[in-house]
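As you look at this complex, bear in mind that one protein chain is not there, while each of the others sits in place.
Labels for the chains are A, B and C, by order of writing; each one numbers its residues from 1.
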Amino acid sequence: MNFTSDNEAPAHPAMIEAITRANEGFATAYANDEYSRQLDQRFSELFDTDCRVLPIATGTAANCAAIAELSPPWGAILCHQLAHIQNDENGAPEFYSGGAKLMPLPGENGKLDPSTVAATIDGAGSHGVHNVKPSVVSITQATECGTTYRPEEIRAIAHATHERGLHLHMDGARFANAVHHLDCHPSETTWKAGVDVLSFGATKNGALTAEAIVVFGHPEWLEGMERRRKRAGHLLSKMRYVSAQLLAMLDDDLWLTLAGTANERATQLARGIEANARASLHWPVESNEVFMKAEPEKLAALKAQGFLFHIWPGHDDLARLVCSWATTEEQVAEFLGALDE
Amino acid sequence: MNFTSDNEAPAHPAMIEAITRANEGFATAYANDEYSRQLDQRFSELFDTDCRVLPIATGTAANCAAIAELSPPWGAILCHQLAHIQNDENGAPEFYSGGAKLMPLPGENGKLDPSTVAATIDGAGSHGVHNVKPSVVSITQATECGTTYRPEEIRAIAHATHERGLHLHMDGARFANAVHHLDCHPSETTWKAGVDVLSFGATKNGALTAEAIVVFGHPEWLEGMERRRKRAGHLLSKMRYVSAQLLAMLDDDLWLTLAGTANERATQLARGIEANARASLHWPVESNEVFMKAEPEKLAALKAQGFLFHIWPGHDDLARLVCSWATTEEQVAEFLGALDE
Amino acid sequence: MNFTSDNEAPAHPAMIEAITRANEGFATAYANDEYSRQLDQRFSELFDTDCRVLPIATGTAANCAAIAELSPPWGAILCHQLAHIQNDENGAPEFYSGGAKLMPLPGENGKLDPSTVAATIDGAGSHGVHNVKPSVVSITQATECGTTYRPEEIRAIAHATHERGLHLHMDGARFANAVHHLDCHPSETTWKAGVDVLSFGATKNGALTAEAIVVFGHPEWLEGMERRRKRAGHLLSKMRYVSAQLLAMLDDDLWLTLAGTANERATQLARGIEANARASLHWPVESNEVFMKAEPEKLAALKAQGFLFHIWPGHDDLARLVCSWATTEEQVAEFLGALDE
Partner (left out) sequence: MNFTSDNEAPAHPAMIEAITRANEGFATAYANDEYSRQLDQRFSELFDTDCRVLPIATGTAANCAAIAELSPPWGAILCHQLAHIQNDENGAPEFYSGGAKLMPLPGENGKLDPSTVAATIDGAGSHGVHNVKPSVVSITQATECGTTYRPEEIRAIAHATHERGLHLHMDGARFANAVHHLDCHPSETTWKAGVDVLSFGATKNGALTAEAIVVFGHPEWLEGMERRRKRAGHLLSKMRYVSAQLLAMLDDDLWLTLAGTANERATQLARGIEANARASLHWPVESNEVFMKAEPEKLAALKAQGFLFHIWPGHDDLARLVCSWATTEEQVAEFLGALDE
């Protein structure tokens, strides 16, 4: 029973169907096919504003092709100290940007605080050309801790960011889970709150491999992002299969349906943990990730029983449990039962 | 009717089936799934030697993650002046390698000549640290001209390369077409001939998106290649879908069957062109690409009739016609009929 | 009266003389002149071991050409959070290394703690290829806080570093000041303590512009460092003028004499501050830098009187006062007098 990561779940059948449908006849290569060409319009409808969309295979590539365009090589990228771009991408932002520096910041519940952002930017340039130059703030929605930023929290960060001349990126590997949890229109947590560019994730939400860079305004960024995508080997010749997955995700709001299932399972799991005397929640559960504190022995016992999950690095009493669209109520119940033993 | 590129053809149904089969239950992420873990053994059987395999989504990424490991940032990469890494990857080799320099060389029929390779290496370092340092020779099999290197031609290049302390990379985007044409064992045109690392292509040969870096010997290169793949955003979390395609390609030598069909269509096309008084072949047809010379007006007329193909950059009387596993005898016949008119 | 930095002081007359002497006739370019060719031997005598020396114009270039050779692009460089490479080089280490990540660490008095180093390395790689890979530890001698590592402190860091497979770099922009303060043989604080490569600084110590990368053991690093120096535009055609300065510094231990003067002025300054009720020392004075705490108004008043010094970024009650070979007792006395007012 696998709570390791939502990216260990299978793809949703609708994704296989989408690929199968897209496999009809010849199609122009390199994202000039009829599926890829629909993306701008479909995402513009979704976000209720004109936006431009670059399909891409992975979240790391989406994050880094976007961020590198927003930061010169001597730029600094402010992010939470638990952010994926800081900890889990093997220096990909540095690679794509030509050596920009990440500035990892603390922040409760995995979220950046606007005052920390403001103070960091204000303090960073005192030595002029000797210092790197803050250029981008990147936030993760939902966060690495399974929490979500509320729209007003994003607005405050965006305000601190924009009034200092920087741009705001959102890593939305679990964007669907956040939007479902917030129960808001996707625009509320993105461009209306000041997000300039979004890495829209579908892979963790039931696609095989499909992400999208969504650019709000700023048509001047498109060429650079396209060049960076190509140059990194991410302009798939047969992009139709990626784009078809993205389109199928948007059909009938499948992306929210799948995220809803994952979130509900996480809620079920969280309630069970709260009810358990020997375990507790470490961070609020606001998406599909649950962080559970328990005795290391208990965690080991659960692993020995075949339950799969991550022990948080450096914390042997903290388990990360991730639910997906494919996680069932029975699986959660079984886990909670084992926890009770 | 599409002769633009083999990457505009649909994927073969076996690829969709492979993905569908792989979509069973949970699987360890990041190429630690059961499909990805079979690759070393299956390719070792295919090549009749121990080799190590990294699945990856695109040919550009395969070429560049491999080459960058073989070249320091101050290295030089020798290749044919028509090579994909020189002309069609938007500087990806420079990006992955941290700024190595490509040295594009002339050579008949799209092939490097061993004596040119030797002379270029010998002449390149006369000024020591002021010059870039030749480090890799990269050949393309089948070439951009649709020709193939015979094993003894590769051996001669490998000899010139190795005795000067460099390594030999093969861009095998159309490797299957070359092997089918040569009718030899895949080992004969790779490690037995001195190739150190191969970009094994499946996408152009009927996969959705699936390539592999195949390393012969040199286990010391693996870490760097894996790191570069990750850092470029190419370590797919759900790699099982890529690996499943590669495995399905090897089942019953599907890769050779598909390449065989494409090659046969190209041969049919070539014969028709040779028989036509107003068209001629520009390069020998030794894979699935056909380069046809004809009056620009004739080419324009064919395009106007709906036939799709590339006009070779800078040569308005030269058409590139690419066949794929999905090209039919009837389509070729129809094209030849139109050519006759 | 200038306590801003030792690099605002003039060069010592012996440096001008050295350059003038070196300006005789023609000399082979690019560090193949007779001055540059003496460096290996002269520094080997100085350090009492065989070492290899690359003259270079700036400390940033010395640090980064050295570190980049010791770290792959996906490497991590551990340093103190106040280190020059982290704060004052505008991302030069990232640039030279192709995007390695600096890991700034806390540590009392500007010094790294071996246990922090060990724990950071041990914790850094838990996620394998997803994490950057610690590759270099860089310490600064004397530190940015004006303190110095004692040989046994370096040995402890070197032990933690080497047993985990990393290498130890020392930024010695104020190496002379440290050696003078420690009153030890230069070998004691370098290779005998486990330092693998040293950026030997002379510019802050009275040269016009002259630094040296000193490599202990590891001849395999030389080519890469030379290539990186050249590629960054730091292989001066007329290197003789840099090398002549370095040689003149070693003559009769001028480097230690000059550092001694600077250190003595700092000690004089420190004693005066300690004796003053309205000021105090922030860090122990163990080289030529003095960090003085005082009321912001007092610091402003001193500035208004024409005394030049840095206010420490983010600390308006902390002044950095740097002495040089050219600082006189009278100047220090005058400053202390003004402080007393």
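Going forward, a contact is a pair of C-beta atoms (placed from the backbone, for glycine too) under 8 Å apart; a residue touches a chain by one contact, two chains touch by 3 or more.
As the structure is a computational prediction, the values presented were derived from the model and not from experiment.
> Tell me which of C:Asn2, C:Thr257 or C:Asn276 is the one touching the absent chain.
The missing chain is touched by C:Asn2.
> I'm checking contacts with the chain that's been left out. Which of C:Asn90, C:Thr120 or C:Asn177 qualifies?
Of all options in C:Asn90, C:Thr120 or C:Asn177, contact with the hidden chain holds for C:Asn90.
> Out of B:His12, B:Arg52, B:Lys101 or B:Arg227, which is the one that touches the chain we can't see?
Within the whole complex, the residue contacting the unshown chain is B:Lys101.
> Per the definition of touch given earlier, which of B:Val132, B:Ala270 or B:Leu339 contacts the omitted chain?
Of all options in B:Val132, B:Ala270 or B:Leu339, contact with the hidden chain holds for B:Val132.
> Using the touch definition up top, pick the residue from C:Ser36, C:Thr147 or C:Thr203 that touches the left-out chain.
C:Thr203
> In the complete complex, the non-displayed chain touches which residues of subunit B?
For subunit B, the residues touching the absent chain are 73-74, 87-91, 94-95, 97-102, 123, 126-127, 129-132, 313-314.
> Kindly note down the residues of subunit A that lie in touch with the hidden chain.
Residues of subunit A in contact with the hidden chain: 30, 72-74, 98, 129-130, 133, 224, 226-228, 230-231, 235.
> Please give every residue of subunit C in contact with the chain that is not shown.
Here the touching residues of subunit C are 2, 4-5, 7-11, 13, 16, 19-20, 23-29, 57-62, 64, 89-92, 95, 203-204, 208-209, 227, 230-238, 241, 308, 326.
We take it that only the chains that are shown with their structure count from here on.
> Give the identifier of the chain nearest to the protein's overall CA centre, each chain being represented by its own CA mean.
Nearest to the common C-alpha centre lies chain A.
> Which angle of rotation, from 0 to 180°, maps the CA atoms of subunit B onto the equivalent atoms of subunit C, to the nearest 5?
Between subunit B and subunit C the superposing rotation measures out at 180 degrees.
> Centroid from C-alpha atoms only, then distance subunit A to subunit C, rounded to Å. What do you get?
That pair's centroid distance is 42 Å.
> When the C-alpha atoms of subunit B and subunit C are each averaged to a single point, how far apart are the two points in Å?
50
> Please work out the Cα centroid separation of subunit A and subunit B, and write it as a whole number of Å.
The mean C-alpha positions of subunit A and subunit B differ by 34 Å.
> Mark out which residues of subunit A touch at least two other chains, giving numbers and ranges.
89-91, 95
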